[in-house]
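A single protein chain has been removed from this complex, and every other one stays in its place.
Moving on to chain A:
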Amino acid sequence: METERLIVLPGETIDPSLIPSHQKLPLRLGPGLRHIPPSDIVPTVAGQLITNPARNSMWIEYNSQRYIPSTSDLILATVTRATPDAYLCTLSPYTPPATLPTLSFEGATKKTRPILTPGALVYARVTLANRHMDPELECVSAATGKAEGLGPLAGPGCVFDVSLGFARRLLMARSREEGGVGVLEMLGGEEGAAGGGGLAFETAVGRNGRVWVGSESARTVVVVGRALQETDRAGLGIEGQRKLVKRLVREVR
């Protein structure tokens, strides 16, 4: 826990002593910062300045609703239309469609390609994000040729909208320790002393602020989705999440 947050507004000057410097690594700027040559680094959004001296990087941590695509983000896209060589997908409402080439699925050839109907859900990676072009997606790892968890999301389930910051927290490798989200572990955990819900479900979290919850039981889908949305909206801590899970699991029985 830090003692004091360093909150910046757009256009404020960042104290040069806060900018990390490294012998070999180049300085990496993350979201919310822009570099004005020769040497100015200026925030463009309101948020907390985070620096990582070990990796020589800095970024602004903030929460928002509107997803702006960036390369190698995992996202949940909805197919809207099929063209001969690509599917057109939406990542967020009222934004230009992203293209998902029919060949960028595992094992897809010109003869065999996955058939996706409008409305189908796809878990994909952004391969091209450029302000002058519509984003491009892929459902296969270019290095290995394997799907690695990406692809169409079939089976019973439902999509829930959360804020982008919450989606990022869910995607953290250690989301409970770093992101302070333990709601999924709690819902899926063993019943009994640990206070787990003992529910069986699977999730796919997209950086575009959408979470797919899949389960054979419709009740489970609703409970998990509601738990996620309430945690996001009410800003619950670990203890609050535990109480919420307890309540929701009791209600559903």
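In this section, a contact is a pair of C-beta atoms (placed from the backbone, for glycine too) under 8 Å apart; a residue touches a chain by one contact, two chains touch by 3 or more; residues count from 1.
The criterion applied here is as follows: contacts and distances are computed from a predicted model.
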Undepicted complex member, UniProt protein name, chosen from "AP complex subunit beta", "GID complex catalytic subunit 2", "Exoribonuclease phosphorolytic domain-containing protein" or "Adrenodoxin, mitochondrial": "Exoribonuclease phosphorolytic domain-containing protein"
Hidden partner chain, touching residue among A:K24, A:H132 or A:R250: A:H132
Candidates A:G107, A:G155, A:G198 or A:G237 - the one touching the absent chain: A:G237
Residues from chain A at the interface with the omitted partner, ascending: 2, 5, 7, 9-12, 32, 34, 44-48, 61-66, 68, 93-96, 131-132, 165, 169, 179-181, 233, 235, 237
